[in-house]
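Please find one structure pasted underneath; my questions will follow.
Note that one protein chain is taken out, while the other chains of the complex remain in position.
Think of it as A and B in the order they're written, each chain with its own count starting at 1.
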Amino acid sequence: MCLGIPGQIVAVADAEAMLCVVDVSGVRRTVDVVCVAEPGAPLDDLVGAWVLVHVGFAMSRIDEEEAAATLKVLSEIGEAAAEMEALTQGSVELLSTPR
Amino acid sequence: MRFVDEFRDPALASALVKEIGAIAARLERGRDKPFAIMEVCGGHTHAIFRYGLEGLLPDLVEFVHGPGCPVCVLPMGRVDDCVDIAERPEVIFTTFGDAMRVPGSKKSLLQAKADGADVRMVYSPLDALTLAKRNPDREVVFFGLGFETTMPSTALTVQRALREGVTNFSLFCNHITIIPTLRALLEQPDLGIDGFIGPGHVSMVIGTAPYRFIAEEFGRPLVVSGFEPIDLLQSLLMVLRQIEAGQARIENQYARVVPEHGNPAALRAVQEVYEPRETFEWRGLGSIAGSGVRLTAPYAAFDAEKRFSVPDIKVADPAQCRCGEVLTGAAKPWACPEFGKGCTPETPLGALMVSSEGSCAAYYQYGGIRGEAA
Partner (left out) sequence: MNISTAIPVAPPAAARRRPLTQKIVTLAHGGGGSAMRDLIDDVFLSAFSGAGRAAPEDQARFDLAALMARGDRLAFTTDGFVVDPLFFPGGDIGKLAVCGTVNDLAVGGAKPVALSCAIIIEEGLEVETLRRVVHSMAETAHAAGVDIATGDTKVVARGACDKLFITTTGIGVIRAGLDVGVTKARPGDRVIVNGLLGDHGAAILNARGDLALETAIASDCAPLNGLIDTLIAAAPGLRMMRDATRGGIAAVVNELAEASKVGVRLDELSLPMRPEVMGFCEILGLDPLYLANEGKILAVVPAGETEAALAALRAHPLGREAAVIGEVTSERPGRVVMRTRFGGERIVDMLVGDQLPRIC
């Protein structure tokens, strides 16, 4: 349920109406930023921020530190798997490497 | 694409699959049936099929595809109500694309459009509001559906309409909430679900606390997950690790998007604009207490149900459908006698064939590989 996609806020479209322009891989759309704006802070502060966009609304600011932390955990799992691989040489490769 | 590509890395997938396989091998002793992990959210179901994740899992672990597709669980009677509103000459009926093909007892919105109703697909409720401003002599109705993820967007649009004095806009509210639904599911006596993958985008709105009862009262682990394949595999691994350790906790794999306490501005809008209905009917599951919402008194002027006095038709699901069993993990789609025969994506009988996120449609369209072998 609920398709959402990360995009980067690139401009303020209408500060009074709380609308900003978000860019997803070169595709742009005006979105409502009420849910991600800091109360009282100018909307310009949002430019450059990454947000999760759902049906024309920026619903969450993407936390870059948390993303990095998740990736770090993942890379540790990856390293552990590689070590295991080295220990049990000759084990069946589950996946073929993509061309 | 940033925050997307990193979570589609095949090398990471390989490592996660190995780790999942290792846990499964350790858990295998004394186990005669697979661990059934339910992904609640239709978006997760879609990703599982799109990336072929099922084929990567060991035999001892399987996904059960849950009720989290708001399009699939929309009862036929509500679609009939939509058609009734849409066919009024003064109305421009706006909807997300998903809802266009959902069959009512007589026709879908797509068929109503073909019959002359002014039905328009929009990407955002904001676009429906814009349409209302551009067509002051028409009544623009937006078909609000979806779980807590989508509720803030329609609530904020209704608030915007009030602020801007747009009076020819209204909302046909069919929003449903996931928490009462999960409780109803868990209260089933023969539930064969060992753990849950929690809906990431619902959680970015409501936070992670509302799931606690799942661990505390029902002893099942839940991991809130992102939507990329690596997210799903990591979440599955986290659920299995809890099972191995004999734990049941609520964890958050999707912390880059989901704050612990959700989104205060979104929750505020939802609380102001919506209140629970006593009960709401789900296709395939029947009525679930407290699972639907309607507009609150201050926003009643924007309630399409009041504005158009909809017939509120009740239509029973076809008796031969086994959607309920599939939804609760008691049966696989291909165990249903109608699957792929009387019930196909072209002519869906049951809820789960309606949208590409329904597990039957997903198996029919994408999967089938395990099903064919079975």
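Heads up, the rule we're going with is that a contact is a pair of C-beta atoms (placed from the backbone, for glycine too) under 8 Å apart; a residue touches a chain by one contact, two chains touch by 3 or more.
Given the structure is predicted, the values throughout are model-derived calculations rather than measurements.
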Only one of B:M38, B:V71 or B:A255 touches the unshown chain, namely B:V71
Among listed residues B:R26, B:R50 or B:H261, the absent chain is touched only by B:R50
Touching the unshown chain, chain A contributes residues 1-3, 5, 24-30, 53-56, 94-96, 98-99
Per the touch rule stated above, chain B touches the missing chain via residues 1, 4, 8, 10, 13-14, 17, 42-43, 49-56, 69-71, 96-98, 100-101, 110, 120-124, 127, 130, 146, 150, 229, 345-346, 355-357, 364-369
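We take it that only the chains that are shown with their structure count from here on.
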Dist(centroid_CA(chain A), centroid_CA(chain B)) in Å evaluates to 21
The answer for chain B against chain A in the complex is residues 1-4, 6, 10-19, 21-22, 41-43, 56, 68-70, 96, 123-127, 146-147, 149-150, 152-153, 156, 160, 199-202, 204-205, 227, 230, 234, 237, 253, 255-259, 263, 265-266, 269, 357
Seen from chain A, its contact residues with chain B in the complex are 1-6, 8, 24-25, 29, 32, 34-37, 50, 52, 54-57, 59-60, 62-64, 66-67, 69-71, 73-75, 77-78, 80-82, 84-85, 94-95, 97-98
